[in-house]
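Worksheet for the structure shown next.
Of the protein chains in this complex, all but one are displayed in their positions.
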């Protein structure tokens, strides 16, 4: 009887496709995703190794070499208005900006995801979380950042924390509505019928099905945080000099937009590269996790 | 239903009330003294003391707060410390500017973002997706103040297409009004569109996996109907959530753009007020923003049930 | 007042520092005479790009520098500063007659002037204003006006002020807001508190309306005594905080004048030949303030402070940051000031070797750590970073601690800092600067400096009225200050005013733009 049942519609099986193997294969097969991963790896490496690879100290002003164009001997990417080597500053800046970005996303997720899940699932939690975010949002992000910086003094950490906290509401709200939506679906009712506790429902049913939204949130918050830091730098609330951040470099360059455009172009390109790789990686992740849509290749 | 609404409304009021307390305490926790800022060149202690007395800053905090709330409940939000203009007047002058900017931004960014997201999801892996992705990346990774500067130099000064900066009230001239706001709105909208594009695309890809999409196709529906009417419609809840957050954020967060374009909006008012420790103005702004966020969240919760009848948020 | 240095400008003194024109550009104040008839058009609207939103438009209470720009068109003073720092009559008809050993000032007033509301301007009106200046608890003028004992109207058009001790800076003070008469009628009708809602003075233009954070609109005042020479119908002061945007607006022609261009915009401005730039060495200056009350090596050791001052390569830094638009300085007195002397302007050259030697002499091991607080605007941070790099060579390890501006002021007031960079807008009379900053109980004495010798010299200087004599006293005082170094003076920026398509624009050494007779070039 079983034998009859198994000798069914033909198929040519490859290696047994467990979900993890499937995910890995899809990931590896995604050329763009892997490219992005590689670029990110190089960027992180450059950031981490910046003290070694950077040709000059990032903060050393050299008044003899201000506004050197890119391509100048010794200053491959040119110098800024204080004669500092832009290449070195970008290398250090990548590190600082990645730190801000990663930290902000981590904070936003660590706080926002659990809170959003609870808010979507429980009424009391919802009242607290929703009103809490309303309260948080009532303080415009910049006002909050200025306030925090005024009390604690501006720094990388504080910028990251302020940006991270500023991003909590968006994660929380998205998670909350996704939870509310998914919890109303039949397969969650089915899970409940099997005795799945709320925790399991949230972790095994809601989270995977909200993964798309969450991944996108992360990939959007990341550049948002890097740029947020630049806005803070623009207002003087960013990272502490002489350490550079990409955003801070952009903010400094704004005044020299016509005179020395490379001051903006180089860090700008670095930011675009970071954003591009995170977004591409995010897309690849989303696609690899998406079991329903099968790629056409 | 009505009861639930009333309960939420009550919670909203409570939130606003809490916000008023928090901002009241927080702004006073900042180092720096409005009386000092106000005394300006003359740091004479006697003058400073006189100003403090006049502002009521010498009273105990709870009394100050109660007085403030008492007046606020009567529609008097105090007078700006630095400009001596009543806060309600300041809010009345700045809010319309920011509201207009916000509405324009929402229209530019919201629609473009969702359309680009649909395009991205539908032509997945083909050139339209590429195009929309690249556009969204520009929106995501170029800071506002940079776009603003470039727009001012090239679109404003060199091409004379739009006024470089400033503002004309709506009632004076619609054309001039839009002329002043359109570039800032496009810049703010670029980021909004980018965020929405990515979110919409991801959620639509999820929706495309559903069988009802097949059923709609089986009816002979055109692709635009399948994409917009069903896939997009089913992925709207998250987009609307984001839109709501951004809407509130724009109401207060366009400060930098307002600063650069010389727009007299509420964001700029708020930033200047914090910098100069103009307590009543900061309090007023935070109250306005709190009220708008509470209203937006209520509205969005109602919208959810319209957008997806299965959802019941907040019990 | 302390000036917030930022790219968005802070009024008359735009960027940190200021300096005499010794190595900078030659000052160009523009012609003070009205343009020749026929060279300008009558009528039209002038739009002025103002760098910041000021506080209340009330000459008695205001502390904001930008308000001076607006007052220049609607609130004339008894005296006006000339480009050479000279004092010229405006609503007065002659310089004050100083008698009684410098204790009595007698000032003749114009008889033909009327306030914008039609009230005649006379001695009684001037005294009413001064009374307010002295009694209004929020008055910012009281401390500027010296030890006034009494005042009276000698006749309808002459006022007399008596001091309890000689007060030499008084004439100079009257070029500023303390010299602006306010309409007694308006003061009575509006009350002190609301005067700013409709400030009423004597001037070529009068107040029409104000939208906070946006603009102030003035219209031609038919009651003005020289109304026939006034050309524009209307002046709009539009607030444009971003300096680059102001430059672009000027290029695009949407504004015709702006009070302050950033040195970084000059390259772009120069490409437009129709834009004219007026320059004045600012009265203001930036300094590195040392908290002498602190328990730090730098506070304890005069030698270390001297070493620090020598370790700063002022000329190179200024050139790198501001090009020709700022000059190094070691003095609170502008080179252009009549009180400038060789002694007061002496500035030891950058000398690393000597600095190192002084550090050794002080017995402190290198690197000498020093934490410098600075405002967190991009400009100040750049400035601080330049300093940081410069002093490194001599063995100073300078840490920058950016704080938000209001916090910086607060910290400095409360002596919660080791060293800090702050700009000061400057006053025409040296007393206005030095008494606040250096007197034992000075209101701006952030370093907690107290030197009886300096206190005495400060008093001496206001008790004599002879300029040369006063200049000598200040020279002596500055020599002392430059060995004690509670403040290390750094630089003085150039005021850069741009305009386009106009004639009859001129500025005074404080950087105030005068538009009374300006008109569109025909």
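By written order: A, B and C. Residues from 1 in each chain.
One rule holds in what follows: contacts are C-beta pairs under 8 Å (C-beta built on N, C-alpha and C of every residue); 3 or more make two chains touch, one makes a residue touch a chain.
Basically, contacts and distances are computed from a predicted model.
Asks: Using the UniProt record as the reference, specify the protein name of the hidden chain from among "Na+/H+ antiporter subunit E", "HypC/HybG/HupF family hydrogenase formation chaperone", "Dihydroorotate dehydrogenase" or "Oligopeptide ABC transporter, ATP-binding protein".
Replies: The record for the missing subunit names the protein "Oligopeptide ABC transporter, ATP-binding protein".
Asks: Out of all the chains shown, which come into contact with the hidden one?
Replies: Spelled out, the missing chain touches these shown chains: A, B.
Asks: Which one touches the absent chain: A:139, A:205 or A:262?
Replies: Checking each option in A:139, A:205 or A:262, the one touching the absent chain turns out to be A:205.
Asks: Just one of A:76, A:185 or A:243 touches the chain that is missing; which is it?
Replies: A:185
Asks: List the chain A residues touching the unshown chain?
Replies: 1-2, 5-6, 8-14, 16-19, 22, 25-26, 184-187, 189-197, 200, 204-205, 208-209, 289, 291-296
Asks: Write the list of chain B residues that the hidden chain touches.
Replies: Per the touch rule, chain B residues meeting the hidden chain are 1, 209-212, 214-223, 225, 229-230, 233-234, 307-310.
In this section, only the chains that are shown with their structure count from here on.
Asks: Where are there more C-beta contacts: B-C or A-C?
Replies: B-C
Asks: What whole-number Å value describes the gap between the mean CA coordinates of chain A and chain C?
Replies: Those two chain centres are 47 Å apart.
Asks: Spell out, as numbers or ranges, the residues of chain A touching 2 or more other chains.
Replies: If we look for residues of chain A contacting two or more partner chains, we find 146, 150, 234-235, 251, 254, 257-258.
Asks: Please set out, as single numbers or ranges, the residues of chain B touching at least two other chains.
Replies: 30-32, 149, 153, 275
Asks: Which residues of chain C touch chain B once you look at their complex with the stated criterion?
Replies: 1, 8, 53-56, 58, 62-64, 137-144, 193-194, 196-197, 211-214, 238-242, 244-245, 248-249, 251-252, 254, 404-407, 409-411, 413, 425, 436, 443-444
Asks: Help me check something: in the complex, which residues belonging to chain A touch chain C?
Replies: Residues in contact with chain C: 59-63, 66, 81-83, 146, 149-150, 153-154, 233-237, 240-242, 251-252, 254-259.
Asks: Please output the residues of chain C touching chain A within their complex, sorted ascending.
Replies: Spelled out, the residues of chain C in touch with chain A are 6-7, 243-244, 262, 264-265, 267-268, 313, 316-317, 319-321, 375-378, 380-382, 384-386, 388-390, 392, 400-404, 406-407.
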